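Would you mind keeping the following structure in view while I ask a few things?
Omission of a single protein chain aside, the complex is shown with its protein chains in their original locations.
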Amino acid sequence: MKRTTVLVMVGAIVIFGISWVLKSMSLTSTTDHYIAKGFAITFAAFLTLCIFSFLYKDNPFYKFAEHLFVGVSAAFWMSMGFWSTIVGNLIPRVSETLSNYFKVPYHPESYNPFYFLPVFLGILLLLRLSRKVGWVSRWPLAFIVGTTAGFNFIRYLRSDFIEQVSATFVPLLVDWQGIGHFFSNLSLSSTGQFVAMLSNWVIFFGVLCGIIYFFFSKEHKGVFGGASKIGIWILMITFGASFGYTVMGRISLLVGRITFLFKDWLSLIS
Amino acid sequence: MRREVPLFITFFIGMLLIFSVFIPPMESLGEDFTVFFDIIAVFAFFLGGGNLLRVHVSKLTRQKRDWQYSIVTLLGFAVTLVIGLFKIGNPGGIAAAPTAAGSLFQEIFDYCLVPLGATMYSLLAFFVASASYRAFRAKNREATILLIAAFIILLGRTPFGTVVTGWIPESFDVLQVPNLAVWIMNAPNLAGQRAIMIGIGLGVVSMSLRVILGIERTYLGEDKS
Amino acid sequence: MFYPGPLVALVDIGRTISLVIIGGGLLWLFIRALKGKEVDRRVIFLFIFIAVATPILFPITFGEKATRVVKAVYDKIESLPAGSTVIISFDFDPAMAPEVQPMANAITRHCLVKGHKIIFMSLFATGQALLTQTLRDVVETEFPDKKEEVDYVNLGYKAGNEGVLNVIISDFKKMFPTDVNNIPYDSIPALDDVSSCKDVDLIVSIGGGKPGVKEWVLFVGDPGRVPVACGVAAVVAPQMYPYYPKQLLGLLGGIKGAAEYESELIHNYPRFKDVDTPGLRMMGPQTLAHMVIITFILIGNLSFFIKKRKDRQ
Partner (left out) sequence: MALYKWFFVLGFIFCLCGMATAQESGVPPDSANIDTISQSIPPPAPVTDLQAFDTRNDHGHSITLKWKKSADDGAGNNSVIGYEIYTWEPNMVDSMAQLRSEIDQVRAAIYGGKKTGEDLKKKIRTLKDQYDILLEQLTVAHAGYPEGGEWRLVDKVPAGTETYVHLGSKEKLAEGYIPDYTDLYYRVDALTADSVVKTPSVVVGPVQCYGQWFNTEQVPVLITVILFGVLILYFVMLARKGKEIYVRPIGGIEAVDDAIGRATEMGKPILYVLGLGSVSDVATIAAFTILQRVAKKVAEYQTDLIVPTYDPIVMSVAQDVVKSAYYDAGRADTYKEDSVFFVTQSQFAYVAAVNGIMLRDLPATNVYMGKFYAESLLLAETGALAGSIQISGTDEIAQMPFFIVACDYTLIGEELYAASAYLGREPILLGSLKAQDYAKAAIIILSILGIIATVLGFTWFTEFFHVTS
């Protein structure tokens, strides 16, 4: 290791220690477990800074945080899956003894022998670790894919597809009271008739051109090509607008983290 | 056998679920199947955990680059798993929720996973800025349209937009930046979203049908042995 | 609308110095851009950091007024008769929390003060912990008279994503045989009149990912004809617009949505004057950071054009 690296490491450990002591001291009046709490907050702040250090460049602190994150999160989700699905949803349906052991309510009428099927399929899935019978692990896979394919087929047909198509049936004439009225009241007021109609025209033709852009089996030439070009412009506006709208959310997240550092760790603000 | 059985399962189950929508007595079938799906997914977690162990142990034993950090991963994994599965340090004992307030598992969540996850996520604030600097350039027509739309929306979300265009009279007030931003969101943005959604809806429907009919079968992998 | 905030701010030395640093730095970069030079990404990162950190240390706030989409949600909750049942689903994880938890808190306050019964639940495993936070910080602290299981119930998290919704649209008990405290479904007074989602007066899904608002709309709102409102991270808000107002009665988009809701709530219910309003608080950093990004886009294009002209020459 280079000398600077060692120095930085030692520095970090010293600062960590000082922060722990100071934080614990500031917490003595609020909690009995002030040493543990002080450590927890300092550790959380340390991890936060480790990740931020990535912005400068890849470094040992980031590597440490990254590897810790991977290990802890994998185990966290495994445990949650076990408690919430196996203990929460499966056991009360298949075994009274196990329900009593895990202290989850067992309803005799919800006993369902069909629930042994997913257990069986789950075990088949684990069999892929074996070279000889690994191929049976495709059965549960086929089950999962078949289930969701069936689900998606109907749901998307109904909600994303039929509903969105019907939503496109917008009136192209809004508050229509004759052409003379339209021109005499022509204005660019955001609540006016012209803008409302313009919106509907843009929505209708925008959707049509957008769909035309997604035609795959026809060459985009001539009028068709023109419409497809307008389609891609509409998509670009959509993407630009979504991007601009999103910036706000991303900043909020950073506000959350900086607030944590300033408030919970350094107690700079109340 | 090895190919036909899975293809048959997919076909059978898929068809069953499609028909269950039209047949009231079979309505609850879909509910049960999704619970099944989750139970299988939990078994898969163990497959994943096993692979994680394998990768990091092999890194460690072969002393590959950065092998020291694999110790951190393995330790973190083992400690969290033991605490989580055995509900160690949970004041409510076995009957309590694994994330009950004050439990060790919840503390790990609060003081380790939350800061790591939220900070990783918050890096986006920086990346959004660098991406807009780098990529929002009027290079060609498409990029210019993208840039202008984004710029108007950004301006519309600050008081600055009101200040700059507040002088525009009421009869032209759609040109005021905040109103223009709302209009872009409600008209062209909506059209674009909808076009993509219809396309995706159609694509999903067609792909699902291909899967059920066994036309699309890459996901099963080829069997060469 | 500007409040006198920024003017008063000039008095504050720290804030002035920070604003000068940001302004001066941007000016320097602008001059560099005129010479056709590119900016290193770390410089951008630094500017964003200062722009966000400054208003946190030295608060700058701007006034907010509820827009139509936000007002729709507020009015719906306001118009429901006391004793109505509202589902508030915490469909987000800690990473999204800073943006959407303020909405969840504000809506929870509003429902409780109106006397609605709340069913709390979560489609995200990590949402349960955040839900506990809201219960602790908002419900138990500010509404000590509200009893769990009677005025509100915490059903917690169930794995299964949209599958959960698929079940609870017709049968709550099947998916949630008990609440988080292991109290059997039938013994929970708050759920007396609720056997499925169809018995609920309003569903509020707070989240931004999947499963989330979209799933609530597709799997519960549409088929069950139950009104759905949502609070989403800014990133998903544009995607939700196609559902508004037919399938979604209103939506809170990003922290701006939260701020608007909070200001509406404070305006109408003076008792909330002193509660924490993270939404409003966070608008300061938002505004500054937006300005910085806008300036960077301008600088970027400027240097791009100057470079292009140089290349042509």
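Lettered A, B and C in written order, each chain numbered from 1.
Simple rule for what comes next: a residue touches a chain if its C-beta (ideal position, glycine included) is under 8 Å from a C-beta of that chain, and two chains touch if they have at least 3 such contacts.
None of the values given here were measured: they were computed from a predicted structure.
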| item | value |
| --- | --- |
| Shown chains that the omitted chain touches within the full complex | A, B, C |
| Contact with the hidden chain (one of B:I9, B:L74 or B:L123) | B:L123 |
| Residue of A:F82, A:F243 or A:W265 in touch with the missing chain, whole complex considered | A:F243 |
| Residues of subunit B (touch criterion as defined above) contacting the omitted chain | 18, 21-25, 27, 37, 41, 44-49, 51-52, 55, 58, 65-66, 113, 116-117, 120-121, 123-124, 127-128, 130-132, 134-136, 146, 193, 196-200, 202-211, 215-216, 218-224 |
| Positions on subunit A contacted by the hidden chain, ascending | 51, 54, 57-58, 62-63, 65-66, 69-74, 76-77, 96, 100, 103, 105-109, 125, 128, 137, 141, 144-145, 147-149, 152-154, 157-158, 161-163, 165-166, 168-173, 204, 207-208, 211-212, 214-220, 235, 238-240, 242-243, 246 |
| Subunit C, residues in touch with the chain not shown (by the definition above) | 41, 79-85, 93, 95-96, 182, 184, 186-187, 193, 195, 198-199, 201, 209-210, 222-223, 225, 235-236, 238-239 |
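FYI, only the chains that are shown with their structure count from here on.
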| item | value |
| --- | --- |
| Geometric centre: closest chain by C-alpha means | A |
| Which two chains share the largest set of C-beta contact pairs | A-B |
| Chain whose Cα centroid lies at the greatest distance from that of subunit C | B |
| Subunit A-subunit C separation of Cα centroids, rounded to whole Å | 14 |
| Separation of subunit A from subunit B, taking each centre as the mean of its C-alpha atoms, in whole Å | 4 |
| Shared-contact residues (touching 2 or more other chains) in subunit B | 30, 33-35, 37-38, 41-42, 95, 97, 99, 109-110, 113-114, 117-118, 120-121, 125-126, 128, 132, 147, 150-151, 154, 157, 182, 185-186, 189-190, 193-194, 197 |
| For subunit C, residues contacting two or more additional chains | 45, 48-49, 52, 95-98, 159-160, 174, 182, 238-239, 242, 256, 286, 289-290, 293 |
| Partner subunit C, residues of subunit A touching it in the complex | 55-56, 77, 80-81, 84-85, 88-89, 92, 103-105, 107, 110, 155, 159-160, 163-164, 167, 238, 241-242, 245-259, 262, 268-269 |
| Of all residues in subunit C, those that touch subunit B in their complex | 1-2, 39, 41, 44-45, 47-49, 52, 62, 67, 93-98, 126, 128-129, 132, 136, 156, 159-164, 166-167, 170-171, 174, 180, 182, 238-239, 241-242, 256, 286-287, 289-294, 296-297, 299-301, 304-305 |
| In the complex, subunit B residues that touch subunit C | 27-28, 30-31, 33-35, 37-38, 41-42, 95, 97, 99, 101, 106, 109-110, 113-114, 117-118, 120-121, 125-126, 128-130, 132-134, 136-139, 147, 150-151, 154-155, 157-160, 162-163, 182, 185-186, 189-190, 193-194, 197 |
